[in-house]
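Yeah, one chain of the complex is gone here, protein chain that is, but the others are all in their spots.
Let's turn to subunit A:
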Amino acid sequence: MTEQPTTQAAPPLGRFGAYGGRYVPEALVAALEELDEHRTKAMADPAFLGELAELHRSYTGRPSIITPVRRFGDEHCGGAQVVLKREDLNHTGSHKINNVLGQALLTKRMGKTRVIAETGAGQHGVATATAAALMGLDCTVYMGRVDTERQALNVARMRLLGAEVVPVDHGSRTLKDAVNEAFRDWVANVEHTHYVLGTVTGPYPFPEMVRDFHRIIGVEARAQLLDEFGRLPDAVLACVGGGSNAMGIFHRFIDDAGVRLIGLEGGGDGPASGRHASRFSGEATPGVLHGAFTYVLQDDEGQTIESHSVSAGLDYPSVGPEHAYLRDSGRADYYPITDHEAMTAFEALSRTEGILPAIESAHALAGAMKIGRELGPDALLLVSLSGRGDKDVHTAAKWFGLLDERDSDV
């Protein structure tokens, strides 16, 4: 037997510092390379960019407006000037449509006829089902059984749009298990199926590609602030589950050294409770989950720990690798917001501004309440209002005790 030479591994792909990479079964590598090739070409192709821009103008409703929220700022944020970037006003009710339309166009470019997606709160699933309906693609959405129950309205929306919704009964029956099941489907059907991954994690090129499709949030907001306020904000705040709306609004500001970037994680019952989704708060350490090397809630055996959050969209034990990099490099800061703090902010914005935020986005608002009080009335805070609260009416009404017992199944 001859000794075989050790192959020199190619330089690691798609890393943000140490984070990212492509930890996937070999069966998916060809599809990831195909995707990378197509999206690289597309992002430099005026025809693709023009088609996407036109869809955003005439279908998504871009540019989304910014809304100064003076009463909220005065009464809850220490008098700071707070401006919301209104991704909640996009078609389908959240920022998710930005990424989905881009990936759906790529799906057609690759000659594939079916899309699959994972969803937690249901927003990404609804957006994917919407794009599939618009572009004539078959669509299957995987959703943890627990999430199908707490977001039943979104399950119905997806089915009305023609998508098949598959409840996932493995593991913790939430978002991470839906991702596992989507990967299993993809391995078996990759020839004609594209996996529309909904956030800035997963194997390369997903973190970079999804960020680039959401980058428009920050690009628009930065220009709008300069135009209407004549200056850059002191801080940009966004909730971070996987972290797509946060990467989208942060990215254009990364080179603006004076602008603080602040991500707010699902704090659940608090960092000390063991029931939270705060990947940057201590228990989490770097590891591999769902194809990326990043911070993961894991035990000392490398087994994933189940996350907990009142917000289905933040209830995820891992986070996009670029956030891990921004955190370690000190460019962005991440803080946990407890369920209680988030719901307090939810109520505050609803009562002072007449805007019901998604519970996910309420975490960013709670962050603004803290930072605003810290910085005072001279501060200008930009908050990503990543989604609207319609889907959360039932959860919120139960939280605040506004439902009769008899109505609680409504």
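A few points about this structure:
To be clear about the criterion, a contact is a pair of C-beta atoms (placed from the backbone, for glycine too) under 8 Å apart; a residue touches a chain by one contact, two chains touch by 3 or more; residues count from 1.
Here is the rule we use: contacts and distances are computed from a predicted model.
One chain of the complex is hidden; its UniProt record names it "Tryptophan synthase alpha chain", one of "Cytochrome-c oxidase", "Tryptophan synthase alpha chain", "NADP oxidoreductase" or "Cell division ABC transporter subunit FtsX". Of the listed positions A:298, A:311, A:338 or A:361, the one in contact with the omitted chain in the full complex is A:298.
Taking the complete complex into account, A:287 is the one of A:78, A:93, A:218 or A:287 that touches the chain left out.
Set against the missing chain, the residues A:24, A:116 or A:364 yield one that touches it, A:24. The missing chain lies against subunit A, touching residues 1-7, 9-10, 12-13, 21-31, 33, 170-171, 176-177, 179-180, 183-184, 187-191, 285, 287-291, 296, 298, 300-304.
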